[in-house]
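In this view, the complex is presented without one of its protein chains, the others remaining in place.
All chains are identified by letter, namely A and B, in their written order; residue positions are counted from 1 within each chain.
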Amino acid sequence: MSQPRVLIQLDSDPHPSVFDAVVAVDAGVEHLLQYSSITPGNVQALVHGAIFTRGPDQLKNTAIFVGGSDVAVGDCTGQEIKRIFFGPIRVSVMLDGNGSNTTAAAAVLCVARHLPLEQVNALILGSTGPVGQRVARLLLCQGASVCLASRDNHRAQELCDSLIERFGEGWSARISTASSGDASSLHSSLDGKNVVMSCGAAGIQLLPDKILNSNPSLCVAIDLNAVPPSGIEGIGATDRAVARGKRLDYGAIGVGGLKMKIHREALQLLFSRNDLFLDAEQILEIGKNIESALKS
Amino acid sequence: MSQPRVLIQLDSDPHPSVFDAVVAVDAGVEHLLQYSSITPGNVQALVHGAIFTRGPDQLKNTAIFVGGSDVAVGDCTGQEIKRIFFGPIRVSVMLDGNGSNTTAAAAVLCVARHLPLEQVNALILGSTGPVGQRVARLLLCQGASVCLASRDNHRAQELCDSLIERFGEGWSARISTASSGDASSLHSSLDGKNVVMSCGAAGIQLLPDKILNSNPSLCVAIDLNAVPPSGIEGIGATDRAVARGKRLDYGAIGVGGLKMKIHREALQLLFSRNDLFLDAEQILEIGKNIESALKS
Partner (left out) sequence: MSQPRVLIQLDSDPHPSVFDAVVAVDAGVEHLLQYSSITPGNVQALVHGAIFTRGPDQLKNTAIFVGGSDVAVGDCTGQEIKRIFFGPIRVSVMLDGNGSNTTAAAAVLCVARHLPLEQVNALILGSTGPVGQRVARLLLCQGASVCLASRDNHRAQELCDSLIERFGEGWSARISTASSGDASSLHSSLDGKNVVMSCGAAGIQLLPDKILNSNPSLCVAIDLNAVPPSGIEGIGATDRAVARGKRLDYGAIGVGGLKMKIHREALQLLFSRNDLFLDAEQILEIGKNIESALKS
């Protein structure tokens, strides 16, 4: 007999995300255990509780979701959880702090609808934020070229260095950095790009439409900011492959439908076996399968 | 396919009410998400999570319950939630901090079993507390006359002013205030009243039976204190229309059966649509429908 599907929501915030909880319920989780203020330092007893209660054949019915607005803490918590597992005595884990992995995967797959990813030459605005970092990582591992833009060029360079350090020198030829602080540098960093994606914090417009529309090479523009003002001027939150000239535009809600599908599908997969560890790359693969299934 | 009914319990206390949780479960809530220490200042991300996860046709399966012992904080949280909603992108909300709305509605409807509400002339003891304030508001909006009593007459006057300010000058002819601090003022403020209701804090007797029984005009006396001593001497907690002379008496448990029915019914209604906002007045209407159905 199958034991109920239990999801342990480990959230870095004082109040665990309602969003993540409702998606979990909609993905078929039967019992959701919500935990707040989770850090790598207080997760051990919780992980032991997850892995030592059920027999090996039922471990796949327990899973862990790591979320919360502090994505860096969530990433460290994820690594700590892996360390605590005892070989095969483990449960499946999904990392998606602030929806960053599912959002980045969905955005990259929206690009892939229109361009082979290895031909992508993207400018990423707000690239040092949680979603921006993941978009860069996913595009690079798919063979794209990426320019990491930030209003603080120093932070873009740090991200660039850490990506090369983590994923190898092979990436260095395809990464560059740019400052997005003023109009002329924005203009020149957009030169020759076929994709621009805005991943900055809410409330800040990163790209005025005058600069956007003066660029002849852009095929796809994506703005991931759901709350006005949009990060890229002129893109509506609900835009979904809206043609403006030869450019196709996506807004946050336009990307959101696919994001939700990926989020739900990833949660359901967690309960198919007990040894999945779903970080950005694995979540992108889940999204690819969803896109393939939709096409066929 | 219908998504599971999710209730988000937003409670002002460090430990969300078990009472509210069990009633929610008994009303058919499938997944209860409990949140503690909720204030207007920390509610935004939770409300966004409630409204941005499900499609418009499924929003009615998510609802918010605002509770907790700090009823004033709960009221402000309720107003803040309304402000956060985006037009039709909203979920239904019920306000019932400390059971104050369901208790007040039930008490008023117990009176209505014996007297047309517009003929009621009520003395409310402990009127400045959470239940007392709502009893006053509900009686006034049903056309009754009300005397707000408090051991601190200054607070009764403040409540009187705020009710008139909020609901209009039309009410001023039907509101008065009284001090309940000593026997002689209690005696005179009870003069001519046909209803007396005690809504004070636990552990304090507000009306001795000598004064109660010397009054010839009272038709209904209700004491809402479940824990001894009773607020009105001589009324038992389980009294339910117990005749003493020409007076009918109700105790807290005697009123409690109807209160529970109203509480459960209101929770179930939350899931019938996504735009209800159930405050005292709406909860009274739910109670009226229950009373009508019982009669027919």
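Please note the rule applied: contacts are C-beta pairs under 8 Å (C-beta built on N, C-alpha and C of every residue); 3 or more make two chains touch, one makes a residue touch a chain.
Note that the structure is a prediction, hence the values are computed from the model and not measured.
K.L.:
Thinking of the whole complex, not just what is shown, which of A:53, A:119 or A:214 touches the missing chain?
P.N.:
Looking across A:53, A:119 or A:214, the contact with the absent chain belongs to A:53.
K.L.:
Who touches the missing chain here, A:3, A:69 or A:153?
P.N.:
Answering carefully, the residue with contact to the hidden chain is A:3.
K.L.:
Of the residues in chain B, which ones touch the absent chain?
P.N.:
Chain B touches the chain not shown through residues 13-15, 17-23, 25-26, 32, 34, 69, 226, 260.
K.L.:
Which residue numbers on chain A touch the omitted chain?
P.N.:
3-4, 6, 8, 30-31, 33-35, 37-38, 42, 45-50, 52-54, 62
The rule is simple: only the chains that are shown with their structure count from here on.
K.L.:
From the mean C-alpha coordinate of chain A to that of chain B, what's the distance rounded to whole Å?
P.N.:
Computed value for the inter-centroid distance: 46 Å.
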